[in-house]
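Submitted below is the structure of interest, expressed as structure tokens.
All protein chains but one are shown in place.
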Amino acid sequence: MHARSNKVSSTPETRTIAVEVLRYQPGDATTPYVERFDVPFTDDMSVLQGLQHIKDRLDGSLTFRWSCRMAICGSCGMMIDGVPRLACHTFLRDFWPGPLRVEALAHFPIERDLVVDASDFIDKLPRIKPWLEPGVPLRVRAGEHLQTPAQLARYESFSHCINCLLCYAACPQYGLDNSFLGPGLTALLHRYNSDSRDAARAERMELVDSEEGVWGCTAVGYCSEVCPKHVDPANAVNQNKTASALSWLVRLLPGRA
Amino acid sequence: MAARRPYVRPMDGWWRRDRFFLKYMARELTAFFVVAYALVLLAGVIRLSQGRGAFEGWLDGLRSGWSVALHLVLLAVFLFHTYSWFSIMPKTMPPLVVSGHRVPAWAITAAGLACAGVASIALFLAFAGRPR
Partner (left out) sequence: MKRSTQPPFWLLFGAGGMLSALVGAMLVFLTGIAAPLGLFGAGTAFTYERAAAFAHQPLGKLAVAAVIALFLWHGAHRIYHTLHDFGVRLNAFTWLACYGVALAGTITAAVALAVV
């Protein structure tokens, strides 16, 4: 929490910004079309609040996902002036006088208006085994699984992912070929591989070593740029390229298969 | 309930949509220039194997205005390659911890660029500035 002054901003009065939304209704239109709305706003208002104003006062059919309004649930990801951002974490004042273009998250099929079909991500989640697999059976009596600060530091940043999918919208390789595992899932996979309490690294590396794993990445790096939680998925993916290549070399040694 | 009909947007020209992607493309296109220079050197090695006359012909070719101009372009591209290479290098490394602190990416990049500087100076001293 940071201290806030009672003053909202340097321009407390209401201004108006043009918001151009890419609309799409599966039943009606054949292709998406742009609709423009004039949104009155004060400097404290997010793009999400602007969309809520449109839905409440201008066009109730506008469809979009949102929940927490505070950049932790990951629901409101969308393309804002061509950049993947969380709508609740982006302010209308920064785009004035506009027009501001809002579009559904890139590289996913549009379901309706600003809602995308994220089922590819959801379906892939279990494949990375996003849970701790203990190597040996553990007993509650034995007590907690202890971890040093250094052990925690190895995976902590990768555990901050909120599944907002901004990194997938940023990744052109995922856009070109969605069989690619992608930045977010690889970061999550790496989070578990790097956790001292986990023993399933070998199984996860099978996925990493495949063409759909890290080898679909060309180190564009935009995923880490747009991540609102500084997870650095580019690092998770490319670190694992090095690991995958080294394990390939090791397999060449006699006696290893 | 209405039938679903998800709309898939085309990827044509994706790299033109954002400055970040344009910089990425510029980095990737350096590969053509790296290959071009390797082929210039390969030509030189072939000419060298064919004897004095052939090799001096290659050297003469390098002295032409077109060749010098090409190499000025190659120089600029190689310098950009050096910068972009060490900029992306930290992403391929696991966290580097020195005396309890994680070494930041910019420090790794700076170290790489410094190594390039040292290697370049060593190469320069080895092959140039020696009046014989």
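Letters A and B name the chains as they come in the text, with residue numbers starting at 1 for each one.
Note that a residue touches a chain if its C-beta (ideal position, glycine included) is under 8 Å from a C-beta of that chain, and two chains touch if they have at least 3 such contacts.
In this text the structure is predicted, and so the values were computed from the model without any measurement.
Residues of chain A in contact with the chain left out of this view: 172, 176, 206-207, 209-211, 213, 215, 218, 241, 244-245, 248-249. Residue positions on chain B in contact with the hidden chain: 11-12, 15, 25, 28-32, 34-35, 37-42, 44-46, 48-49, 52, 55-56, 59, 62-63, 67-68, 70-72, 74-75, 78-79, 81-82, 85-86, 112, 115-116, 119-120, 123-124, 127-132, in rising order.
By our rule, only the chains that are shown with their structure count from here on.
Centre-to-centre spacing of chain A and chain B amounts to 31 Å, using the average Cα coordinate of each chain. Contact residues on chain A toward chain B in their complex (touch as defined above): 24, 26-27, 31-32, 82-83, 106, 109-111, 117, 150, 153-154, 172, 175-176, 218-222, 224-225, 232, 234-235, 238-239, 241-242.
Chain B contributes residues 2-9, 11, 14-15, 17-18, 20-21, 24, 28, 88, 90-95, 97, 102 to its touches with chain A in the complex.
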